[in-house]
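The next block holds one structure in the form of structure tokens; read it before the comments.
Missing here is one protein chain; the remaining ones are kept as they sit in the complex.
Take a look at chain A:
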Amino acid sequence: MLKNVHFGPSVLPFLLVLPQIVVTLVFFIWPASQALYQSLLLEDAFGLKSEFVWFRNFEALVSDPLYWHSFKITIVFSFLVAFLSMSFALLLALFADRVIKGSGAYRTLLIWPYAVAPVTAGALWVFMFNPTLGIVSYALSALGYEWNHQLNGEEAMGLVVMASAWKQVAYNFLFFLAGLQSIPKSLIEAAAIDGAGPIRRTFDIVLPLLSPTTFFLLVVNIVYAFFETFGVIHVVTSGGPAGATNILVYKVFSDGFVGLDLGGSAAQSVILMIMVIGLTVIQFKYVEKRVAY
């Protein structure tokens, strides 16, 4: 942590950490403590006076079926995004690990969606699936399926899942490929000598050895689906239709900024904060101990 050889005490180190600490205090810790405090307050409709109500905002949330609905949707959404983008990325990485010629070119062609903003990704998918004009919905209707994510909640969920997963494939692909390339060739060769074919080797050697990467990516993907997909939801569905895609992060925003329910929104923020802390702890506690081959 600290260098064996280091500088002696002076004010300089305080000045050096000062900018970071000031920003952290003013824009992170103070607002977070405000959220904690506000979650215990009940404000009247005009914002004139507020009353200290202990945990009533939380009780209201827990007994609110809409909140549970949003909770459930968030779980479904993040599971689908993680599953879809990770399985697709793993499949591609397994093939890319096999090819000798051109694997660099494939990597270049597969990683750039990482750079696309969630909002832009949402705009692309909403255009392709536009019920009247979209090229994919046109193809679907030619096959006899009428796509309308503006009315059908399940289709809306499918669309935000696809847009979010599409963007995340690049990231997962890079990490899976790196994980595959760090598996010692000697293990694979030994298995080949014993007569194991490519599929057998994949399931019995490669995938088990890849499990630390998989677990790490699972946590990262859940965090991504929970917190970074706001832009996709906002552009594609705005939480609709009828709350079918109203995930927790979107609900905090819409209750707080649109609905102006400060106490309720703050209570939701606090619950989200607890979830982030939990995920971060998992990430540091288990992911740090990555297996070294």
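Definition applied: a residue touches a chain if its C-beta (ideal position, glycine included) is under 8 Å from a C-beta of that chain, and two chains touch if they have at least 3 such contacts; residues count from 1.
FYI, contacts and distances are computed from a predicted model.
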For the chain omitted from this view, which of "Molybdopterin-binding protein", "Monovalent cation/H+ antiporter subunit D family protein", "Protein glxC" or "sn-glycerol-3-phosphate transport system permease protein UgpE" is its UniProt protein name? "sn-glycerol-3-phosphate transport system permease protein UgpE"
For the full complex, which residue in A:62, A:76, A:99 or A:151 touches the chain that was left out? A:99
Give me the chain A residues in contact with the hidden chain, please. 1-10, 12-14, 16-17, 19-21, 23-32, 34-35, 38, 88, 91-92, 95-96, 98-100, 102, 106-121, 123-128, 132-135, 138, 166, 169-171, 174-175, 178, 185, 188-189, 192, 198, 216, 220, 227, 230-231, 234-235, 249, 252-253, 256-257, 262, 265-266, 269, 272-273, 276-277, 280
